[in-house]
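Now for chain A:
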Amino acid sequence: MSALMTLTVLAQAAAGEVGSGRIQGGWGYVWVSYGITWGAFALYSLSLWLRRPKNSPAGPKE
Partner candidate 1 sequence: MKRPAPIGLFRAAFVLLGKDLLIEWRTRARLNALVFFSLSTLLLFSFALGPDTKLLERNAGGYLWLAILFASTLSMGESFRIEYENACLDGLRLAPADARAIFLAKAMGNTLLLVALGGLLIPVMVALYGVKVVLGVGPLLATLALGCMALAAPGTVYAAIASNARARDVLLPLLLFPLIVPALLASAKAMMLVLQGDPMNQLNSWFGLLGGFNLIYWGLGFALFPRVIED
Partner candidate 2 sequence: MGKFLRMALPPIALGLLVTGHYIGLAVAPPDREMGDVQRIMYAHVPAVWIALMALTINFICSVVYLFKPSWKTDSLAEASAEVGLLFGTVGVLLGAIWGRPTWGVYWTWDPRLTTAAILLVSYMGYMALRRFVEDPEKRAVWSAVVGIIAAVDLPIIWYSVKWWRSLHQVQSSPKTVDPEMVLPLRISAFAFLAFMILFILHRYRIALHERQAEVALPDALPTDGPQANRTPGVV
């Protein structure tokens, strides 16, 4: 969610540049990208952990 907000902020910033130069690359784009990646991995791990088989004989680990 926060990644999404950062993205909208970025989009607005980019839109504000119209007429005042070029679209600039930079670390902002990189951090948003890596944030999305790591966040997706973390959230998916969390969802797997929440959905873990409950009463399995293998035991509720991880």
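Structural remarks
Note that a residue touches a chain if its C-beta (ideal position, glycine included) is under 8 Å from a C-beta of that chain, and two chains touch if they have at least 3 such contacts; residues count from 1.
A quick word on the picks: all candidates are chains of the complex that A comes from, given by their letters.
Owing to the predicted nature of the structure, the values given are computational and were not obtained by experimental measurement.
Set chain A beside the options 1 or 2, and in this complex the one it touches turns out to be 2. Partner candidate 2 is touched in their complex by these residues of chain A: 7, 10-11, 14, 23-27, 29-30, 32-34, 36-37, 40-41, 44-45, 48, 51-53, 56, 58, 61-62.
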